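Below you will find the structure I want to go over with you.
With one protein chain withheld, the remaining protein chains of the complex are depicted in position.
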Amino acid sequence: MAADGGMGHATKRREDVRFLTGRGKYTDDYTPAKTSYCAFARSTVANGKINSIDTTAAAEMPGVVAVFKGEDFAEVGGNPAGWAIVSRDGTPMQEPKRPVLAHGKVRHVGDAYAAVIAETLEQAMDAVEAIDADIDELDAVIDMAGALANDNTLVHDEIGTNMCFDWGWIEDNRAATEEAIKNAPHVTTLKLVNNRLVPNALEPRCSIGEYDPGTGDYRLTTTSQNPHLTRLLISAFVLGIAENKLTVHSPDMGGGFGSKIYHYGEEALVLAAAKKLNRPVKWTSTRTEAFLSDAHGRDHVTKIELACEKDGTFIAFRTETMANVGAYLSNFSTVTPTFLHGTLMAGNYTVPNVYVNVKTVFTNTAPVDAYRGAGRPEATFSLERVIDKAARELGINPVEIRRKNFVKPDQFPYASAAGLEYDSGNYDALMDGLEMRADLAGFEARCTTSAKNGKLRGLGINSYIEACGIAPSNLVGVLGSRIGLYDAATVRVNATGNISVMVGAHSHGQGHETAFPQVVADMLGIDPMSVEIVHGDTSKIPFGMGTYGSRSLAVCGSAVFRATEKIIKKATLIAAHMVEAKPEDVNFTDGEFAVKGTNKKVSFGDVALKAYIPHDFPIEAIEPGLEETAFYDPANFTYPAGAYACEVEVDPDTGKVEICSMVAMDDFGNVVNPLIVTGQVQGGLAQGIGQALLEHGVYDENGQLLSGSLMDYAMPRADDLPNLVVDHSNATACTHNPIGVKGCGEAGAIGSPPTVVNAVIDALQRGGHDVEHIDMPVSPGRVWAAMNG
Amino acid sequence: MPTITMNVNGAPVSVEVENRTVLSSALREGLGMTGTHIGCDTSQCGACVVHVNGKAVKSCTIFALEADGADVETIEGQAHADGSLNVLQQAFQDHHGLQCGFCTPGMIMSAAALLKENPKPTEAEIRDYLEGNICRCTGYQGIVDAIMAASGQSTAIAAE
Partner (left out) sequence: MYNFEFTKPKTVEEAATAMAAEGAQALGGGQTLIPTMKQRLASPEVLVSMTDIEGMVGVAAHGNTLTIGGATTHAQVAADAADLFPGLAALASGIGDPAVRNRGTIGGSLANNDPAACYPAGALGSGATVTTNKRDITADDYFQGMFETALDEDEIITSVSFPIPEKANYQKFEQPASRFALVGVFAAKFNDGVRVAVTGASNVGVHRWTEAETALNSNFSESAIDGMSGNANDMIADLHGSAKYRAHLVGVLTRRAVAGCG
């Protein structure tokens, strides 16, 4: 009963119209009456002891209405990590307090130690310069290996170590994996770095605090992928504001990519300041502040070993990783390098032994947390690079070595050696599709053409699996999550038949406003345009766990599905009452309730109206109204997978890499809106290519961020990228959610980095250069250096 | 504080500014025209691109005083008078040339400037012209496709 624009239809996005006409409403576009402006004093040193912060002069500057320092928040709670990880020896992770404003010590360049509120932003910035901060610079902890080796120079003195935890997965597999590697006919080892990235959502963070002294209500308008979690953290942990007195509203938002999942101190600050001043307080991050204070991504240093038979059959993967968490634990920082990484270390393969050891390290750098892909890009990069190296060592074609080890279609559900149960997939079909779509057969001919033009051409192949819809509350609870990760939706059918759907997921580019109504309209047989999504406002929606981990449709969409099922069930009761039939005799199809074997029927719109203007409902059996809520807690992760191919040309004179083609063949299960899914993959590919070739968050030994602006941090531009070919026709439906969807938001960023690097190494090898690996970003200078010893 | 007058999207306006006020602030805070966005502080991202006297400029990197007396066009003035999308805007919707929408105002204004200078750009010319506009969401594919389509050049719809 697919309505026009229902499931599977490439419906154009309705939200585009306001964005295309300048009518989007982003946080910084709100300026309540009497708004005051906040600017932060941020540390210029990476590690420093605060002797004193004298704000006397700043407080007397023109326009200044308040100045806050760390000690003003000494009594309130810290911003906690969401997952408690236990070390191999059974000890809990180290969890130093993350304060609203630094107190006692500053721990990274950009760490805010004071805030000024003034009538204008420029006045606030002027006053920040008048703060007299007496801070002794200490040696900085930057290099992770050094940080672990040195207990004398510490990020957090009170914990006596720079290690947060030492985690093993699966610890019971440790000995068997070691034994397997020891006895294996061939072992390939690779040391690699997963480069630190700065998310750089195009809209910098922004927060506006408001307080109503008449009611005691607080309102936080903020850039958040996760307004309910932000409210929960502020209420339960940081400021102790009662949840029912705090509304968190995240309006239109200019991207997040993970960096806006988390609660940040600036949000607490503007709320506390708004109450104290009894007027709105607004803070808008500059891009410079974003570089210094947003949570960064990745930053792993890894050694991976692949043990295999001479014929390429995988025997074991063993990984040792140091993962940087920066100066403080951001909300998801402990789960990202562990369960979102270690559990994927079997890849798409039937390898029997997997062991992963992750040591997380505090350093005097910005916090590191989930960034598009979050752990899975790190896992995929390690796996797919070492597999490529093994294939070369063994003289096996990179496609064949992967196929040889793929989990086969008849093996699902498949329990991987890294502890997950993959519900569905067909990795050979994806590789088949890729071989055709990327014309791998024509590669050699293209190589010849490139050589004629003086270029070295290479082909990179990759297959990936990822785990999306992070949710199963029972599972994540066992693994240390302090919250369940279900999601919720309310479907409200209004009296005149149009529908408001309140969803816990937040849309900031993902197109929920278009795609979610497609699901509802399809089920109800109505025009999608009569369905509207309400999101991002804790006062309007039941509860939500936000948007990250490619979970919106798989988890929240399933909640929408369940709530809509309840609507149909109740509407059937009403319809049966209206036509004086038994509910079991009433069928709902194409937007109409019809009594079997009769021509009696009633439309969905008439039922909706009746629900709100009843005169004769049997009140025991049918309540008035037509509104249903569902909380959906999935049974498992979803497992998108894919096969990617990339061709590059390397300029041997300069080392510059040009991407000639990038083909992504993905399995996302059922697709609600192919236009949106394609766009999601293309965006992910661009970020993955950015990681592979361009982007790098680099600190010097003193903890200064060298790539601290867009003048030094290279964002992918239109002319850096090729045409991005995306295909999601080789799909296997997810077996455990009602829509059969898997999640597409991160795939491109997960699958593309090893594809690109594999291609570059292939090009160099074909060109006669014995180069086994180049760390990302594979910049021209690095390529040239690798080629020239 | 000085007052400047401009023709913004064809309508005369006056706005008080400081000497240090940049045009983007005059538009956003002075005139409440928040369609023009600020994504960086180094003149790299292009979210703030508007047209001043017919030329695309980064409105965060021109003082409002320098636009005194100028004709300024912003994203708010691009749609047809009846509110419907113009050809370029429509192509962006058709080809999924935007996701979060934050870069979109600058992207549209730059693309409009391109098509004025070069009505039938090649794909490479489009990518080159957009050097000063960063999009973090789309991978630029939908944007390039949209501009090709808006210039009357066929392009496969991105969706599979």
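Going in written order, the chains are labelled A and B, and every chain counts its residues from 1.
Going forward, contacts are C-beta pairs under 8 Å (C-beta built on N, C-alpha and C of every residue); 3 or more make two chains touch, one makes a residue touch a chain.
Here the structure is a predicted model, which is why all the values come from computation and not from measurement.
Every visible chain touched by the undisplayed chain in the complete complex is listed here: A, B. Residue in contact with the omitted chain (choice from B:7, B:61, B:86 or B:153): B:61. If you put the hidden chain back, the residue from A:160, A:216, A:240 or A:781 that touches it is A:781.
Per the touch definition above, the residue from B:113, B:135 or B:148 contacting the chain not shown is B:113.
Of the candidate positions A:7, A:475, A:710 or A:744, contact with the unshown chain belongs to A:710.
Not every partner is drawn; the one left out touches subunit A at residues 122, 125, 129, 288, 653-656, 694, 696, 698, 706-707, 710-715, 720, 779-781, 784-785, 788. What subunit B contributes to its contact with the hidden chain is residues 18-20, 22, 41-44, 46, 49, 55-58, 60-63, 65-66, 110, 113-114, 129, 131-133.
By definition in this document, only the chains that are shown with their structure count from here on.
Look at where the CA atoms of subunit A average out and do the same for subunit B: the two points lie 29 Å apart. Taken in their complex, subunit A has these residues touching subunit B: 10, 12-13, 15-26, 28-29, 31, 122, 200-204, 252-255, 257, 286-288, 508-511, 674-680, 682-687, 709-711, 715-719, 721, 723-724, 726-729, 748. Residues of subunit B touching subunit A in their complex: 20, 28-29, 33-42, 44-45, 47, 74-76, 78-79, 83, 85, 89, 92-94, 96, 98-105, 108, 123-124, 126-128, 130-131, 133-144, 157-160.
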